[in-house]
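Input: a single structure, listed below in structure tokens.
Only a single protein chain was left out; the remaining protein chains are all shown in position.
For chain A:
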Amino acid sequence: MIYPAVDLSLPVAFAVAFFLLVGAALALIGAIGFLRLPSFYERLHAPALGTSWGIGGIMLASMIYFTAASSRLVIHEILIGIFVTFTTPITFMLLARAALHRDRTARSHGVPRKYPIGPEERPREDDEPQAS
């Protein structure tokens, strides 16, 4: 089933073009930030620009286009939007925890300690009460 773009009205075409360009520009800005930010924990934030409103803008453009071109309500793109909105925090949190774990085992600088107190006050294993 092909829905050509020739029989759309001008406001609909402008709305589709606007949301497409907003989404693609946000994805591009996220990628540029991902290339330019200095440390890993800062780089982690940049692609979320593309996965939040990059996805949102392009899915809105697709929904508007197919709703207007097929003259019925087409909103199945919202599936991708909901799915990506739910899964992006999960993947980034898992990756950040994995990177923190790797940095702690590699003992690199600039990584927060696992215990907020100093290392000499850290609870030891033999301080635990004995099980009777």
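Rule of thumb we're sticking to: a contact is a pair of C-beta atoms (placed from the backbone, for glycine too) under 8 Å apart; a residue touches a chain by one contact, two chains touch by 3 or more; residues count from 1.
Throughout what follows, contacts and distances are computed from a predicted model.
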Hidden chain of the complex, named as in its UniProt record, picked from "NADH-quinone oxidoreductase subunit M", "ABC transporter", "Succinate dehydrogenase" or "Multicomponent K+:H+ antiporter subunit F": "Multicomponent K+:H+ antiporter subunit F"
Chain A residues touching the omitted chain (full complex): 1-6, 8-10, 12-14, 16-18, 20-21, 23-25, 27-28, 30-32, 34-35, 40, 43-44, 47, 50-51, 54-55, 58-59, 61-62, 65-66, 69, 74, 76-77, 79-80, 83-84, 87, 90-92, 94-95, 97-99, 101-102
